[in-house]
Structure formats: C-alpha cells, structure tokens
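All protein chains of the complex are present and in place, except for one that has been dropped.
The first chain written gets the first letter, and so on, giving A and B; residue counts start at 1 in each chain.
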Amino acid sequence: MAGLAAAFGSGAMTNSIEELAGADTIFVIGSNTTAAHPLVADRLYRAKKNGATIIVADPRKIQLALTADLYVSQALGSDAALINGIAHIIIKEGWQNQQFIDDNTEGYEDFKALVEGYTPERTTELTGVSKQDLYFIAEKYAKAPAGSIVYCMGITQHTSGVDNVKSLANLAMLTGQIGRESTGVNPLRGQNNVQGACDMGGLPDVYPGYQKVDVPDNQAKFAKAWNAELSPKAGLKIPDMLTGLNDGSVKVLFVVGENPMMSDPDQHHVELALKKAELLVVQDIFDHQTAQLAHVVLPGASYAEKDGTFSNTERRVQRLHKAVEPVGDSKADWEITQEISNRFGYPMNYASPAEIMDEIAQVTPQYGGINYERLEGEGLLWPCPNQDHPGTKFLHAGGKFARGKGLFHAIEWRAPAEVVDEEYPLWLTTGRAHVHYHTGTMTRNSPSLHALMPEGFAEINPVEADRLGVSEGEMLQLTTRRGTIQAKAMITERVRPGMVFVPFHFMEACANVLTNPALDPVCKIPEFKVCAVKLDKAA
Amino acid sequence: MKQKIIERAKALLSSGEIGGFLALKQEGVHIAPHLFTDPAELDMLSLGDGQGLGDARYPLVKLLYTLAERFPQEKFGVMVRGCDERALNQLLKEDRACPMTAGRVIPVGFSCPEELAKACECAKPWPDAMVAGEKMEGFPPPESDMADLMAELQQWFGEADRCLKCLGCKNSCPVCVCHECTLEEEAMLPQRQLPPTPNFLFTRAVHMVDRCVYCGLCEAACPAGIPLKKLYRLVAQLVGQGIPLVGAAPRPQPQPAAQL
Partner (left out) sequence: MDYKSTLSVCPYCGCGCSFYLETIDGKLVGTKPSATSPVNNGKLCVKGWKVHEFVQSPRRLTNPLLRKNGELVEVSWDEALDYVADKLKKIKAEHGPDSIAFLASAKITNEDNYVLQKFARAGVGTNNVDHCARL
C-alpha cells in the first residue's frame, strides 16, 4: 500500500479483476492465487486460454506454477534482487519504454544507476533463478502489448515489503506497462474489506479518502463536517499501540472485528501488552483469544444480518443486503458505535447505513458520486467523484499518475531480518490454505469447511522427512527464537529442501507463535513470510 | 415466449392449483431464483438470459427438491427448459423418495433458441411440458472413436491441475443431491492442498454416467474453466464400453436426500 502510493500516488489495484483475462503477459509474484484469490485465478486461467504468457515467481511450487509458462522459485526474501535483475536486463537490451519514462516519470537516472549492479550473474546468485529464466521474464514482460503484475502478501509481509512493492512499480514504469486496459500493477487484498477500511480512514495518518490529518485544510474541512475539534497529529500504528500499552501511555484499546492475538506476529508479546490495558473492548461476532482477555465484549452482527457496503480489491464498492435478523441481541457495528458515542457525549443519529454513505460521499472525493441507489446494479469502482461519473475501471490512464509524475525508487536488496544459522537451520514461511481464511474465526465455525480441513499441518520436503525419519501425518515440533508449536507433517515437493511451510489459520498450531515481529520500517507490516526455524520429530 | 410462461403461472397461482411458482426474477441487472407466490409479482419473471443467452440460469430443480421436501403439503409450479425437465425426470426415476412427484409438481416449459442449443451441444433443447416455443432438431456431439477416447483421456489428467476444489460443479448440478457427497469425504482429500488428484474429477464423472443431463451448469460454475461436460461424455462412453476407471470412488448409498 505505502509502496504503490509512493510511486503512483495511489495504493490500490490499478485495474479491474476482469481486465486480467485480457492481458498478454501476467507476472504473478508472491501470490498463491488459486488458494487465496480463487476468482482472480479464474481470470489468469482465462488469460492463459486466450494465449497469454503466465509467469509465476514463488518460493513454493504453488498450484498456479503447474499452468504457468514459466515458474521460478526465488530464494525466500530475495524479491527485490529478482526485480532489479529483471530491470537490469530490460535496460541493457534496450527494451524499456523511453518515451513513457521521459513523459511521465521522475527519478529514472538514480534507479538506472542502481540496477547496473544487478547483473544476471549476481541476481542468479542472490535469487537462485537462472540467467535464461531472467531473460525470459524480462523479454515477455517488457515486450507484451499489455503486461500486468499481480502480487499479494508474499511480497509485502517482509521487513522489505514496501521496497518490494516499489520495485514492482519501477518495473511497470520502466516498460510503460501501466495506465491502459489490462495493463498495470495489481495488489490483491487479503481480506474482503481492507480496501474499504483504508478508504474510510481506518489508518492513523489519514481521514477518509486518504486526506492527511496533518494538513490544516483537511483538518478544517473535517472539523466543520464533523462539528468537532480534531487532533492535528497522526495517531499510532498497531505496533506502537502495543508498545504504548506496555509502557502505560495507552490505556484503552477498542478492537472491532479483529483478533490481534492471532493475527499479529509474536503472540506472547501481544498478550502481555493487552493484559496491561485499563480497558480492553472487543466487538466481534465470535469469541476468540483477544475477547477472552477483554473487559467488555460486544456482540456484532455479521455481514448477512445488516445492510452496508464492502469495497473489494479492484476498488468496486458493492452493496450487501440484510438477509436475516441478527442472532440473539447482536447489533450492527455502526449502531453500537453510535450508541457509545451518544453516551460519551458526541451525538450521532444515523437512521440507516444509507445515510452514513451519503455523509461518506460528502467528505470523501473518491466516493463523491456513490449512493445506495446507484449501487443496486453492479456496484461502482472508485474514483467516482460525482453523480454522473460511471466509476473508474483502470487508474493512471495515459500515464497520468495520481501523484503527477510516477516516481522511480532506487531500491537495494536487503537480506531478511532473520536468516538461517546452525541452531535454526531451515527457512520458515507462512500462508493460506484454500479452505480457510485469516485467523479462522469464520471458516472454522463453518461445519463443512472445518470437516474439509480440521487441523493445521507443516509442509516439508521428502529430503527433510528422510533426514528426520518422519512419515506423512506424524507430529513435528517447530521451534524458532520466539516459540514452539507442533503440527502434522505433510510431505511434499511443493516446498524445497531446507524450507518449511505452515498455514496461519489454526489456533492450536498457530504459525504466529513462531514468526518474526520485525517490521517494515515504513508501513509496519511484520515479516510473516520468512524466518529461521528448527525442526524435530515430536517426542 | 416469456409472456406465455407468465400467463400460465398466473393461471396456476390464481386458481390455487399451486402454492408457489419457482422461476427466476429480474431486478435491475440481477437475475436470481425466486419463489413467486403473488401473481402480481410475475411481471418480474426472467427466463435466465442475462448479457448472453441462457447465461443466468440456476439449478431450479435442485432448489425445488429442497422446497418440496420442506413443505410436504404444498404444490409447486416450476419453470423448465429441456435440461431442467430431464433433471427432474432423472431424479424421479432414480429416487423413490423424491418429493417432486407428478401430482405435486407442474413443470411449465419453454424451448431454447437454436443458437443456444448449438452452444450447449444439446440433444433436445425443448421440454415435453412446453407452453412456449417449438420443437426442433438437437445438436448432440458425435461419439469419439476408441483411439481418440484414449488420447482424450490422457489429456484429462492435466486438466485436474487447475481444479480449485471449490465443489461448484457438484453444488450447481441439478442431479447432485446426495446428503453425504463422496467428494467431501476424507478419502477424496488425501492431500489437503491444491490441486486434487485426477481421481477427484473422475469420481464425479463416474457418478454422472447415465445421469448427466448435459445442462452445463457445472461448467458455468467452474472457476478453473474445465470443460466438464466433455469429461462426463468421455467417461460415460468409456464405461459404456466396459472400460472401468480405476481409482474413482463409488457413489454413496443410500441414495439422494435433499440439500441445497
């Protein structure tokens, strides 16, 4: 998010999902699309059927690798090196789109100087990807009439996550593969309404619509709209909130619809922080580990029990309609917040979500033309600034970036925050399984999904299995510098020797007991995707 | 065409002959299954043509199975195309406990246009209970010869690589009504990750032999774009020639019970 916004001026997916089916080359990196975004995979399959070249780069041999024209397994944490290496070849061969670079971007010379250093030889050494494969990717991507990049958490959940994303943005600007139909850079949002949560100002430094809180004009505008005095300084990000709880500067944490005990790295640290809160409020649809620590638990209504909107990964705002009454005494989240606000002394009196959307449209330029009546069709893709605007399928049309000129960033590759050593000799990575979602609160309460995949597991290569003398289904013990879990062994060639994969949905084999909380310095995404681990057969 | 269906449904509802008419309803751009109980609502009826011909069909017969079971005293009308009616007949034929008996269910049918029938490779694009449209020749695909069959079979082992195990093929199939589906059993999921083994696809194909009505709803629901009807035809032909498919798991006994 921060990476793309820095380069283009907007952090969202540049194209709509359907457009992917029309691309000529698609470079998929760090996205296990068939498991995590199945309906995007649908478009990749269709693109392939239409004759597109599909290139997959992932440390694990994911399902999409089987359909790809080229699959490369880059070393964990080597993404920036891989991308720089591809850019090196493109420039050396003169495949860059100089016209586009000259007209629409800045910072090219510094970037060019930096990627000089990423010769194919060095890139191969850092990433394990052969020179021939590097050339194939560079040529197919640069020369495609419509080239698209698709990425997900495999790129962002690193201490170098923001850098990785900037590197992908570099690649798109270098080749002019942006701002046209089926052509762009497409981050796949992990959760259904991450896009919406960001759009609505669920971030410490911006009001709804990415309007910075420390800009006096914005403050004045919102102070007027909301009839209140507003704080001029940016707020705390999650890790700083936890630190604040620990050192006593934060007293209250009000958590809606999240389970930070499971979704944050380094669970023990989170637990200590949460226990220090003077008031911990958890508002959710299911009980979970964080709720168990709370002082107050408020039952929210689920998606099926209320009206509202979600904004999907392609920026499409869609209506959900109330299908059933809320269970028990549960209430829609906005109603609960409104009641607390009224008792607190800041009056609110929305009669319905439609009214809230009308207010959102007034203060959020991207949503300016959105209202419930218009949403009854196929939804609207923002930016949709006014009532007559049809919505926007792809961003940055004609190379006109949201920030003015697109900005190249010269990015050196950095090693992961933790690397393997004698004591912890294997690489651990985490991800999704196709049946489950996030921390499992919803899917694991769905009887048939639970039946399809009742428990967690750890994928290891047959080489590792032999070395340890374990067979399929036997218990493994995984230990990192932070903790230990046990999980059943799944022996598969999907992971290379020296690597272990654990899905992150299972409380009793919680991958985040193990993962490294080291954070990306800019956007504070933790390094879920790589750390060092020791593997034993469980006693 | 649509008007005739609406008139017939109105007559059935108004006379009290049926308590509900199961069909599709159009609201704005959206088309969804709907149980019409008020004749005035019928003006919103849709035949299931969205952007293209027949691209907004739903497994109405499967839904009717559930409704007929849940409301054992009611009588229903149901909108059918040729394939829907074939599915209805198939379920009645194979399942003695099927709640959609002739006395309780009145199909109201219409024929498909030739263009759609060609695209579907449909053998009989019209129902017997037709109130609108006309009978016409079908367009069934030719049978493959033996050598071709074996070659095609080989190809199929690659298709499974794309399968996302969404179970959409089973969920939208009008004749897949088993309570405990073999595809969801542990034995079918030896590797918990994707892709499944080819047996996952072949098992379903074996279950469709002599039962598939080639409506194509499974394909329409497949996010992996797998040409499933072709597979089912192929397997039916192989089984018909006495060639067993090793590894495919049998259908569960006892036989169907409704589920959505």
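Just so it is clear, contacts are C-beta pairs under 8 Å (C-beta built on N, C-alpha and C of every residue); 3 or more make two chains touch, one makes a residue touch a chain.
Just so it is clear, the structure is predicted and the values come from calculations on it, not from any experiment.
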item	value
Of A:I54, A:V129, A:L174 or A:I285, the one touching the omitted chain in the full complex	A:I285
Residue of A:K49, A:K275 or A:H295 in touch with the missing chain, whole complex considered	A:H295
Which of A:A5, A:I91, A:I360 or A:L407 contacts the chain that the document leaves out	A:I360
Contact with the hidden chain (one of A:D102, A:D217, A:D329 or A:D388)	A:D329
In subunit B, positions touching the absent partner	19-20, 29-35, 37, 50-51, 55-58, 63, 66-67, 70-71, 74, 164-168, 171-172, 220-223, 260
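To be clear about the criterion, only the chains that are shown with their structure count from here on.
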item	value
Distance from the mean Cα position of subunit B to that of subunit A, given in whole angstrom	38
Subunit A residues within the subunit B interface of the complex	34-35, 38-39, 41-42, 45-46, 49, 63, 66-67, 376-378, 433-435, 448, 451-453, 457, 459, 490, 492, 494
Interface residues, subunit B side, partner subunit A - complex	27-30, 161-162, 164-166, 184, 189, 191-195, 223-225
